[in-house]
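Below: one structure in structure tokens.
Complex shown without one protein chain; remaining protein chains in place.
Take a look at chain A:
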Amino acid sequence: MEYIDTQRYILAFKAGRALRRDGTNLVEPKPEKGAIILYDGEDDLLHLVWKDRTTGSVGEDLIMFEGDASFTQIPNAPGGRTFVLKFQSSDQRHFFWMQDASSERDTDFVRNLNGLLQDPDFSLTWNTETPPAASTSGPSRPVQQATSEQVETLRRLLSSYRAGSAAPATAPPEYSLTDILTPANINPLFTSHPELVPTLFPHLPSDLPNPPNEETVTQIIASPQFRSAVSNLDQALRTGLLGGFVRSLGLPEEAGASVEAFLKAIQDQAASEDSMQTD
């Protein structure tokens, strides 16, 4: 088996194989721990390889021509972590199941794999906090922020996926903004940082019957109107389609991809505002 220089890895993630039972349409997952690896071959071709992580042997070695293959989720498979690699140029089908301990990064892996299969110069993007170690393969392919073109592609992919699939496109949410922007979380800040309260006044309605004070802010945060706005924002962020909108808040487009991305971008924005002030 060909030795694959890890320096040539472009993308890798844990995955097992699922093989078709002869004469049937059944695809059965095999228990072996493996990995899907996309790498630059010495032949200057893009290879997709399935490697057994226990024995080190390579079970599949496929040459990927630009735009030919796609890695698609099988909608009815229980657990939602079964995928098929299929080709425009042939009837080949290779089935895999995601083996990363958490399914959180599945969408990142799948998106990046499909991106690279379409265009080997695709820049990897990660919506989760720490990119897995195998994603970088040396200085020639650093992890970059997504360009607006890529985000646009992502947006189109997400909306077409949602429009087409019968299964829900997103897993149930881990948390909601409505549990973050609560009086219980915010009111104590006013006690510990009273100087921050007046900074909120410009964001309050300009036609309040009385000039605002700390109690006004507290009342507003507890009001049904504000809570409804928070719920709307949470729902809208979960669609992943707010890339254009979040720029009006001074945030990068990626911040519109999810609630998690939004909060991360706000964290960054807050940190950079603080450092600007201390300069």
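Please note the rule applied: a residue touches a chain if its C-beta (ideal position, glycine included) is under 8 Å from a C-beta of that chain, and two chains touch if they have at least 3 such contacts; residues count from 1.
To be clear about the criterion, contacts and distances are computed from a predicted model.
J.: According to UniProt, what is the chain that's been left out of this complex called? Choose from "Cdc27B", "DNA polymerase epsilon subunit 4", "Cytoplasmic tRNA 2-thiolation protein 1" or "Ubiquitin carboxyl-terminal hydrolase".
T.: Answer from the UniProt record of the missing subunit chain: "Ubiquitin carboxyl-terminal hydrolase".
J.: In the whole complex, not just what's shown, which of A:L85, A:L124 or A:I221 touches the removed chain?
T.: Missing-chain contact among the listed residues: A:I221.
J.: Which residue numbers on chain A touch the omitted chain?
T.: 159, 162-163, 168, 172-177, 179-181, 185-186, 189, 192-193, 196, 199-200, 202-205, 207-210, 219-221, 223, 225-226, 228-230, 232-233, 235-236, 238-239, 241-242, 245, 249, 263, 266-267, 269-271, 273-274
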